[in-house]
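Note that this is a trimmed complex: some chains were dropped, and none of the rest were shifted.
For reference, chains read A, B and C in written order, and residue numbers begin at 1 within each chain.
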Amino acid sequence: MIIRPRHNWLRMLFVWRGSVLQQIFPRLLLLGLMSLIVVVFHGEFFNYKIPLNPAPFTLIGVALAIFLGFRNSASYERFWEGRRLWGALLNYTRSLARQVTTMSGLPADSEQVAYFVQLLIAFTYSLNHQLRKTDPTPDLKRLLPPDLVQALLAVKYKPIMILQEMASWVQQRRAAGALDSITFTAFDQNFNELSNIVGGCERIASTPIPYPYSILLHRTVYIYCFLLPFGLVDSIGWMTPLFVVFVSYTFMALDAIINEIEEPFGTEANDLPLNTMSRMIETTLLEIIGKPALTFPQNKEAYISD
Amino acid sequence: MIIRPRHNWLRMLFVWRGSVLQQIFPRLLLLGLMSLIVVVFHGEFFNYKIPLNPAPFTLIGVALAIFLGFRNSASYERFWEGRRLWGALLNYTRSLARQVTTMSGLPADSEQVAYFVQLLIAFTYSLNHQLRKTDPTPDLKRLLPPDLVQALLAVKYKPIMILQEMASWVQQRRAAGALDSITFTAFDQNFNELSNIVGGCERIASTPIPYPYSILLHRTVYIYCFLLPFGLVDSIGWMTPLFVVFVSYTFMALDAIINEIEEPFGTEANDLPLNTMSRMIETTLLEIIGKPALTFPQNKEAYISD
Amino acid sequence: MIIRPRHNWLRMLFVWRGSVLQQIFPRLLLLGLMSLIVVVFHGEFFNYKIPLNPAPFTLIGVALAIFLGFRNSASYERFWEGRRLWGALLNYTRSLARQVTTMSGLPADSEQVAYFVQLLIAFTYSLNHQLRKTDPTPDLKRLLPPDLVQALLAVKYKPIMILQEMASWVQQRRAAGALDSITFTAFDQNFNELSNIVGGCERIASTPIPYPYSILLHRTVYIYCFLLPFGLVDSIGWMTPLFVVFVSYTFMALDAIINEIEEPFGTEANDLPLNTMSRMIETTLLEIIGKPALTFPQNKEAYISD
């Protein structure tokens, strides 16, 4: 995720890093050149004048507005739902840490409480790795005892298994008579919430926006942009390349942003900073049980958090 | 559901499989031919010139934008709500599997726990079959004891009956003194959620978007497209067929996508992959009780999950 | 509610039953005739030419798009919320039937359980009758003992009184020591949900979309349509009647659909099929307690469920 300070209005016109301009620059260049050629030949090729004007483009405008508008909101909702789920992860791991320190009958600074909190942290990291399809081994080894790590590496749905381990922990406390059914149920409700969070993230990660939408939008945008020079050349002449590039920039850049945030758990510049959030959860959970927070290495690029 | 890797922008313009182009191709061809005839005769038939221009089409544009925009979001919401319900099904079957292993007083690898989990899996498959109106007998036989299968085949609402069986299972545990009212209630709340999921899916399956919307949108789109050549021929001449096909493609393709995802529980290419999701739930539930996951045959078409 | 099979695209253009075309046909005819007269006189009346062209109509288009778009979504949301409430009614009556069979300490086939389920069914029908302002007496007599029917006919909010009766039933079970506070509370939570459903339906039924919206939209649509012939006659001549009827059809038909689904509990063709849903709830509840389902007479018109 990119976090930059707000510049004044003039400087914002010329920001290069962090905008998607880099990515679509070659295509815009191609379009600009094409428009230039169209202008030079007055839209005539092999003595045949291509008869177009702005009117039919406004008809396509209706379709474009619907496609872009829809895909944009649908993608942003996925992005924001992903963020909300990770926000809920923060809330419910905090709540469970609070419960374990005040409801389990154990002192807040005991070994066992610390172990439970480590499970919560490992739960967070393993969800992160599952969503990004990265290797969880280093983080699991750092946080959990070797035999549990071994068991986890053998299963497919690791966060669920860690959740299972937490539930066993509480169940053993109950078996030992340290807490009653009511308190167990209070834990259990928050386990339900964690289960919902895992499932919610898996849902977003496994179900893209229906494929034909992407195809349809992509085609409409690109055919529109490549026909546009012929439609404008008669009425605005030498301004055609400028306007074609301007219009195409807005449509193509939006298409590019949409593609990035549609899959919010990826590692592109505008995706959710799962690593940063995992570390933040680790810090706050450790603080709750009075452990010193870890210091993490700085990001290389100051304004991108991954 | 179609899941394809993202191609580069140029190749995406020519993707054939998985787009809805196949389905509407004949109609587009018909429109293209018609436009060609209109161009050849300069919009004149039997010495009578049909007097049209682009202006009135922009007036219709308002209505089109509202109809398409509305039906598109309403359909997508149905699709996404269906997906959310199946996501919730995953979450709550997992939660119940967790509860039965940690709260029922039985060891996680006992026969009875395995039976309860089989009920959860059978619940999932029978909901799948009810929604798709397919025969649940093979799956039920694979998962449940014969006498229960017999009883289930006699009733209309099978998932509800399996839920009833789960509730009896828990009630018998309580009658045996193995769990108290509080724990029973914790199970019961998740049974409520399963009941909500079944009802939610039935709601989507049984209540389409009001019929007149489909009729109205369909008519507006098709009359618009078939009148369009007469409106464009005077101003863009030989480009008319190209533009008519382009505009019609965007509207008709959207209409076709909407019709597919409006009923998300069907078996068309863009519908929800209920089978894949059922198998995924089976895998994760078996993993929770430490049973080996099943291996399912590969899909024939790599990028479609059914 | 109208449920028709999907026809092929060509036949859908000529569907007559179930579209709202019947309802607005006279007005469209009137408009067509008026346009014809305008064309014949070239927009000139008493030697005075009415000076209009398409441009000002696009200015009104903005307002129209906002009004129609807003009222359409607001109405559809009311329709869909009504449907969701009746879906929740199905879910929670099922859940209560499950609870009474597994939590009340009574055998599932006992008289008392059957009586409780009859109360649930009567609750459903009496809500139906309250919303549609129809006479509940026949259904109440069919389902409940005479003295309760008598008491119910005297009160204004019948579903609430039946809910009260259910709560007393459970309270008597508790007083008899058959269930504890925790189980009572589990019932009570679902009673809360039923109370929310009743209140939600009453809210939709008693609070229309603010009146001035209807007036404003109606006026804008009709003035627009009746001025349109004068705006088009100069540019598209003899095509004017066709286009005016086409444009007016889309706007007026949408206005007519909106008016129908805005009050989803009515008895118009596109309203929610409360009767069908009530019977469905009756069937599934009886199935849960192992009673044979009732057979209901077929609807007269195959594709309309009331």
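Criterion: contacts are C-beta pairs under 8 Å (C-beta built on N, C-alpha and C of every residue); 3 or more make two chains touch, one makes a residue touch a chain.
As the structure is a computational prediction, the values presented were derived from the model and not from experiment.
For this homomeric complex the structure file specifies 5 copies in total, of which 3 are displayed in place.
Keep in mind that, in the parts below, only the chains that are shown with their structure count from here on.
Viewed as a network of touching protein chains, the structure reduces to a simple linear path. Matching the C-alpha atoms of subunit A with those of subunit B calls for a turn of 70 degrees, to the nearest 5. Chain centres here are Cα averages; for subunit A and subunit B they lie 24 Å apart.
In subunit C, no residue touches two or more other chains.
Per the touch definition, subunit A reaches subunit B in the complex via residues 27, 50-53, 55-56, 58-63, 65-67, 69-70, 74, 155-157, 160-161, 163-164, 167-168, 170-171, 181-182, 184-185, 188-189, 191-192, 195-196, 198-200, 202-203, 207-208, 210-216, 218-220, 222-223, 259. Residue ranges on subunit C touching subunit B, taken from their complex, read 1-4, 6, 9, 12-13, 15, 18-20, 54, 57-58, 61, 64-65, 68-69, 72-73, 76, 79, 83-84, 87-88, 90-92, 94-95, 98-99, 101-103, 180, 182-183, 185-186, 190, 228, 232, 235-239, 243, 246-247, 249-251, 253-254, 257, 260-261, 270, 272, 283-284, 287-288, 293.
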